[in-house]
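With one protein chain held back, the other chains of the complex are shown just where they sit.
On to chain A.
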Amino acid sequence: MNDMRLTERAVDATDVKISARKVQVYYGDNHAIKDVDVDIPDRMVTAFIGPSGCGKSTFLRSLNRMNDTIPICRVEGKITLDGEDIYDRRVDPVQLRAKVGMVFQKPNPFPKSIYDNVAYGPRIHGLTRNKAELDEVVEQSLRRAALWNEVKDRLHAPGTGLSGGQQQRLCIARAVATSPEVLLMDEPCSALDPIATAQVEELIDELRANFSVVIVTHSMQQAARVSQKTAFFHLGNLVEYGETGQIFTKPQDPRTESYISGRIG
């Protein structure tokens, strides 16, 4: 996509889906995320960019409490989803993760059939009443992930037998199948070749119609291509957050500018 068009991209003023205030994340003594304030809008793609180790993945993982699985990790501050504090005592992380799905850096399909991979979420959450409905959900999710045409004849073949790009799209289909409200993607294209990356990016753009998508990426081009909002992280701080076009063309902070122009990172 031509960078010049970035500024023309329409950004509608929409509702805030996830809001973070004064978020601190610690790994043991290591203060990984410092004072991050961010408002993630609904039905848009928000990209987190920044150099390696800047904490963007860590922050992403705290949005659906995946950091809970790391014993030494501690999150402070307030993160709300639709106005509800997700770190409230009463919140069950399992319920939260059904609403806030996640796609990981490395494609990680279950060693099961393609069908079972996609059907797993709806099954455990009891989203369908019978086999026909489940079939419907599986087909729809695979179509959304632009995978249906490639796998419709071998739904019962193992998901691990697909190519890397197909596996990643399968993982996206799996995440979509539970009909989450937010989809978190942690460098979803870093293990893919350019063609598969293009497919996944196209997919992300389509997903924005139904979900709020947050994507962590190393590639500034990718952020520029797919996102409406971009947040630049550096050394655990949120340096700059704004509309993608603005971040890439008129960055306010000198650090952002150095990173975008390739001087740091």
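Note that contacts are C-beta pairs under 8 Å (C-beta built on N, C-alpha and C of every residue); 3 or more make two chains touch, one makes a residue touch a chain; residues count from 1.
Convention: contacts and distances are computed from a predicted model.
Only one of "Dihydroorotate dehydrogenase", "NADH-quinone oxidoreductase subunit I", "Polysulfide reductase" or "Phosphate transport system permease protein PstA" fits the UniProt record of the hidden chain, and that name is "Phosphate transport system permease protein PstA". Checked against the hidden chain, the listed residues A:H31, A:R74, A:H125 or A:H218 yield one contact partner: A:H125. Residue A:N108 is the one among A:S19, A:T80, A:N108 or A:S219 that touches the chain not shown. Residues of chain A that touch the chain left out of view are 64, 66, 69, 71, 94-99, 101-104, 106, 108-112, 120-121, 124-125, 158, 160, 171, 174-175, 177-178.
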